[in-house]
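Here the complex is missing a single protein chain, while all its other protein chains stay put.
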Amino acid sequence: MIMQALMDKIRETPSRYIISVLIILFILLPFLTPYTALASEMLIFALFAMAYDIVLGYSGMLSFGHAAFFGLGAYGTGIMLVHLKAPLFIAMVVGVTLSFIAAWPVGYLSIRRRGIYFAMVTLAFAQMLYFIAFKWTALTGGDDGLQRIPRPSIGPIAIESELSLYYFILIFVVASMLLGLRIVNSPFGKTLQAMRENENRARSIGFNIFRFKLFAFVISALFSGLAGCFYALLLNYVPLGSMHWATSGEVVMMTIVGGMGTLFGPMLGAIAVVLLRDIIGSYTESWNLIMGILFMAAVLSFRRGILGSLRERLQGS
Amino acid sequence: MSQYLITQLLNGLIVGSLYILLSMGLTIIFGMLGIVNFAHGALYMLGAYAAYTVVGVLSGNFLIAILVVPLAIGLIGALLETTLLRRLYRVEPFYNLLLTFGLMLVIQDAVRIGYGPEGEPFNIPGALLGAVNLGITYYPKYRLFIFAITVLCSVGLILFLERTKVGAIIRAGTEDSDMVDALGIDIGKVFTFVFGIGAALAGLAGVLAAPIQNVEPAMGMNFLVETFVVVVIGGMGSIIGSIIAGLIIGETLTIGVLIWPPMATTLIYIFMAFILLIRPRGLFGRAEFLD
Partner (left out) sequence: MGRKFLTTTLIIIGLAVLWVPPVAAEEPVRVAILTDMSGPYAGICASNVDAVKMAIEDFGGMLLGNKIEFYYRDHHCKPDIANERAKELYERERVDIIIDVPNSAAGLAVSEQARLHKRLFISVGSGTTEHSGSKCNRYTFDWAYNDYMLATSVGLWGADNLGKKWYTITADYAWGHDLFKNFTAALKKKGGILLGNDNVALGTADFTPYLLKAKRAKPEVLVLLNAGKDANNATKQAVEFGLKKEMKIIHALIFVPSIRAVGPEVYADDYVAGAWYWKVDTPGAREFADRWLKKFGHRPNWMNPANYSATLQYLRAVKRAGTKDPKAVIKQLEDHTFGDLFANPGYIRPEDHMQVGKAYIFRAKRPEEIKEKDDCFEIVGTIPPEQAYMDPKKTGCRMGGF
């Protein structure tokens, strides 16, 4: 009986209820995971994957360079906290702003191309940024990474403990989810989806495809940067690998597994991948093999991902 | 002075040779099937391991390895195409890219589990040891052998595509696969064949590399992204492009590290971005690929 009601609800206006369920899940997540830091990691990558879906699922652009924005957010925040001993709020603003600023030229140049060429250009730019992070050891710690990032309090809010950090991140993630929902349901968002479906028709109607894609790209980079900020706080450290194209590959994986084009599916994908990686990593060394197989299975059968398949199955019946 | 420079230039030629073999395979796969094969590096690695298995484990000789291994890797490629990649032709091309990405993880880890992570010994075959007197300088015999095989393969591939009936079908299929299908030719078989050839070339590169590099599960990763760069610069789908760009990249990496060490590898990424932005079809590619 409860299942029936649940199915009906998912079939109706999906997003409003899914967001409520997700928020409840997120509130309880620290108590459902083996250790709180894992829950925070899930939340961070959920945000990153949601941001990425704006570019992949909603705008149809396969970016292989998003790790750069994630990394810029992480390094920006970390550098402010470690080298300049800035207050937390300012450090976060700087991190997000760095990603935002970088997204404009990268997007401007990359979006001129489509499909695989777009992916290659983003990869090239991301590798250049990676190289800068690698070489500028005084600022970034180079290969060692940025060490000893503190967790200062914002006024009365202390985030030293893992649990308090988690709920601090959650506030921003929920805000981002609501914002993200607003964006994709807005005329801007609807136009993006129309463009993804049939670019020529959209162009013939008179829409400036380039500008729409660029805005989507920049918005996505902004949220990715925000996720990066929290990553720096969670680890007390920024690894160089956060800017590597393998991290870009990971977020693509999470988005596909969760269901691209659903905005919140990728969040579930991120939770699943982070959890699986932790569980599999604890018990076996063959986790690349298992992740690879799962990913291939996801690509082959779940092309629509967990959430998308669920929706398809329910709408079809 | 000049002896030193000549030797370095020759080195660039040999590095370029491996890139040529790898990118010729990658470029015909992309040209014909539209797949960006992320598993290409893994196929290269399989070639090296297969060579080790033939020579080290089964006590065969190197000549047998060169003949048999590319065939074997080609068959593996054909198998992968028919069982896995074929299913995603109807959807957007980047799904196959992602599928091959997953495949790369699986193949690499499987080899690591099976053979161990450290690597396997593989030495230059006795008959090819030593150096050859080229007048200006001495140069390792084996490396010249790599160059010779690469030249043979490139010429062979070009002749095959230009002069034979099957080659004509492949060229036609690259331009317009629906038309070829409509003419009654089983395009599916052609796809499989082309992927097999691409894989075979990667496998051959692996066999040739085994004596001069550490044979280990991640050895393909060093070459993968650079091979993409070669293909993009040369032009996706163009054999000539692969050859020219392969040589350019080989020399850039080799000479580049001598002139400006810190930037050598990043230089080629900048080059790739430049090409993509100014002339995305690459040096010899066709404009249709820009969709």
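By written order: A and B. Residues from 1 in each chain.
One rule holds for everything that comes next: contacts are C-beta pairs under 8 Å (C-beta built on N, C-alpha and C of every residue); 3 or more make two chains touch, one makes a residue touch a chain.
As the structure is a prediction and not an experimental result, all values here were calculated from the model.
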Using the touch definition up top, pick the residue from A:L22, A:L38, A:L192 or A:V251 that touches the left-out chain.
-> A:L38
Hidden-chain contact residue, picked from the options B:I185, B:M221 or B:I240 | B:M221
Spell out, residue by residue, where the missing chain touches subunit A.
-> 2, 24, 28, 31-32, 34-38, 41, 134, 137, 142-145, 147-148, 162, 235-237, 239-242, 278, 281-282, 285-288
Mind pulling the subunit B residues that touch the left-out chain?
-> 4, 7-8, 11, 15, 109, 112, 116-121, 123-124, 131, 140, 142, 209, 212-214, 216, 218-219, 221-223, 253-255, 257-258, 261-262, 264-265
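Please note the rule applied: only the chains that are shown with their structure count from here on.
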Please compute the C-alpha centroid of subunit A, do the same for subunit B, then give the distance between them in whole Å.
-> 33
Touch list for subunit A against partner subunit B, complex = 62, 109, 112-117, 119-121, 123-125, 127-128, 131, 135, 245, 249, 252-253, 256, 286, 288-289, 291-293, 295-296, 299-300, 303
Can you list the residues on subunit B that touch subunit A in the complex?
-> 36, 84, 87-88, 91, 93-95, 97-99, 101-106, 108-110, 113, 225, 228, 232, 236, 262, 265-266, 269-270, 272-273, 276-277, 280, 290-291
